[in-house]
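Just one protein chain is left out here, and the rest sit where they should.
Chain nomenclature is as follows: A and B, assigned in order of appearance, with residue numbering initiated at 1 for each chain independently.
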Amino acid sequence: MHPVPFEGFMYPNEVELQWSVLIVLYPFLTGLVAGAFILASLERVFKVDAVKPTYRLALLTALAFLLVAPLPLQLHLGHPERSLEMYLTPHRSSAMAMFGFVYLWYLMAVLVLEIWLDYRRDIVLLAQTSTGWRRWIYRTLTLGSFNLSERSLRIDDKVGWIITVIGIPSAFLLHGYVGFIFGSVKANPWWASPLMPVVFLFSAMVSGIAAVMLLYQFTARIRKTPVDMRCLDTVAKYLFYTFVVDFTLEMLDLIQRIYVADESFRSLDFMVHTRLWMSQVVIQILMGTVAPIAILGLAQVYKLGEAVRRRMYTLAGVLTLIGILAMRWNVVIGGQLFSKSFLGYTTYKMGFATREGLLPAAVLLILPFLILWVLLKLLPPWTEQKV
Amino acid sequence: MSVTRRHFLTLTGGAALAWDFLLAGTPEESPNYKMADHWWGMLIDVTKCIGSGNCVRACAEENDVPDGFFRTWVEHYHVNDWHLENPVVESLDGGMHGFPVVPEGTGKDFFIPKMCNHCADSPCTQVCPVGATFVTPDGVVLVDEKYCLGCRYCIQACPYGCRYLHPTKHVAQKCTLCYHRITKGLTTACCEACPTGARQLVDLKNPKDPIHDFLKTHSVQVLKPHLATGAKAFYNGLDGSVR
Partner (left out) sequence: MLAFLGLRAYFVPHSFGQYGHYRGDAIAEIAALPIVHAGHQTCETCHVDISGEKTKGKHAGVACEACHGPQARHTMDLSIVPAKPDAAVLCTQCHEASGAKPKWFPQVDTKEHSLGLICTTCHQPHRPSLKGESK
């Protein structure tokens, strides 16, 4: 009595997929967070001055996405009202349980704290100069501290630096853990791989950098301000390098699988050639990885005009984001399309206006940008130039 | 049957006794059952399975299993010649209504009942984020339906496909080894209903259990041994083609 069509043999309970498009969204969103933060840390810790114009934008982007990240999970849970149990009685052997704490740590101890410290001077000034309900918001944000002396600002800077240093491994942990949640499932050969956390992490960095790169150009265009090309070129350069590492890792995984050809290989190979052909080979690999790498590589090798470079970066950025979203899809959905008996395949029937359907997924993808817009209005990255 | 009044009184007395026997209460209350004395498993003798589907039906009735989901099911294998890597497998409705007749032909045909293996090193309990699924001290893997979040991680982690999400309760469910029966001295519903004794409950802590003895004197296998799950559903006569 399965409305879902399947072919070959599947264990009877396997025919319907367990994890939906919402679970595809989740690693995509947290990946953007980790990637954006790594970009921000390039300036703060590694003193890559060129990318400074994107620093605050990257942090706010990370925050916007991090705030939305738990929502697809809550929508997916059978009993979201019990989700507090993950914090009250976390099962220490479960990667998913430990992730709840990693998320909380990263949100509170790293991201929010770093943003507050970096913006504190501006918040205090805005608290003193604004009027009406805005004044109350800023006053609350100061958390009672109105001290803007040289010494306190130096302390802000020092503490902020320490937090960023802690924040880098925290960001790695944030998204590496998501990779581990999949990579540690020995029952599923599409997921079980020690490479999984590393691949997830690098693809996260790629997506985060690409997102900030696009947002920087987009916000500059809306505000009608010139784009700092030195900044943009540097961001694109780091995107290119990260992408090369990411692509190498993914190809390594693929080549290893093909060569070793264990019991699952024929079934997985068939799945990639049929059900995952469009999403994996065409969208993820060709359009989403090879093409952006080629475009970015061309910009590195050849001296091209500014307008041309900007268009190339935009195209590469958009293709990258599509490609990384496709990668999440291929991992999550792909891992459930084949039977663990390696004898059959099922199909994913995504609803539209259902709890785990396309519509809520689309809303959750758009929501971070709306939140980012609010954050940009509240804490503009551009009003004050840091001394 | 015709019944005299005296006979009837004996019968109702007997029935009452029998019912009390059934309702012996919780493990703690039942004076005879101590969890530490038991370590449960099951023997599935493939040479005896005739694919009747009795076990699937009995389990569904005993445990109120929702339509389209299975706590146990039976698979029919057809292996051509020596091609162990390409069996043809089917399990329409989990074998609940038996299997269509197949003519004698070349190759091997057999039936494989499947269920939760109540793994001693259970990967499903390892991944549960909150402790809603667990291994009891007597070796049965259970789900606490009042605590389960419905995250489905356990369903992903089970290599045997024995778990499902209840469509209306939105919690994970699976074979409980009829825990409510075995703690009262009864056997599981599937073992009770099996007409050939292909399924037998075994208490691995009881040296006098004849099935325990069988395990010690016959070649038995578990499913997917390379995953080292500590599975406690033992198969006698398992062909190499079985996934």
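Keep this in mind: contacts are C-beta pairs under 8 Å (C-beta built on N, C-alpha and C of every residue); 3 or more make two chains touch, one makes a residue touch a chain.
Since the model is a prediction, treat every value here as computed from it, not as a measurement.
The residue touching the chain not shown here, chosen from B:L165, B:A193, B:I211 or B:A233, is B:A193. Only one of B:N54, B:T72, B:N117 or B:Q156 touches the chain withheld from this view, namely B:N54.
The missing chain lies against subunit A, touching residues 84, 87-89, 91-92.
Summarising the interface, subunit B meets the missing chain with residues 1, 11-12, 14-15, 17-19, 21-23, 25-28, 35, 47-54, 58, 61-63, 76, 78, 97-99, 101-105, 109-111, 131-137, 142, 144, 146-147, 176, 179-181, 183-184, 186-187, 189, 192-197.
Please note the rule applied: only the chains that are shown with their structure count from here on.
Put simply, the C-alpha centre of subunit A and that of subunit B have 43 angstrom between them.
By the touch criterion given at the top, residues 1-2, 9-14, 18-19, 73, 76-80, 82-83, 85-86, 89-91, 93-97, 100, 181, 184-188, 336, 339-343 of subunit A touch subunit B in their complex.
On the subunit B side of its complex with subunit A, the touching residues are 67-70, 73, 75, 87-91, 93-94, 114, 123, 126-132, 147-153, 155-165, 169-171, 227, 243.
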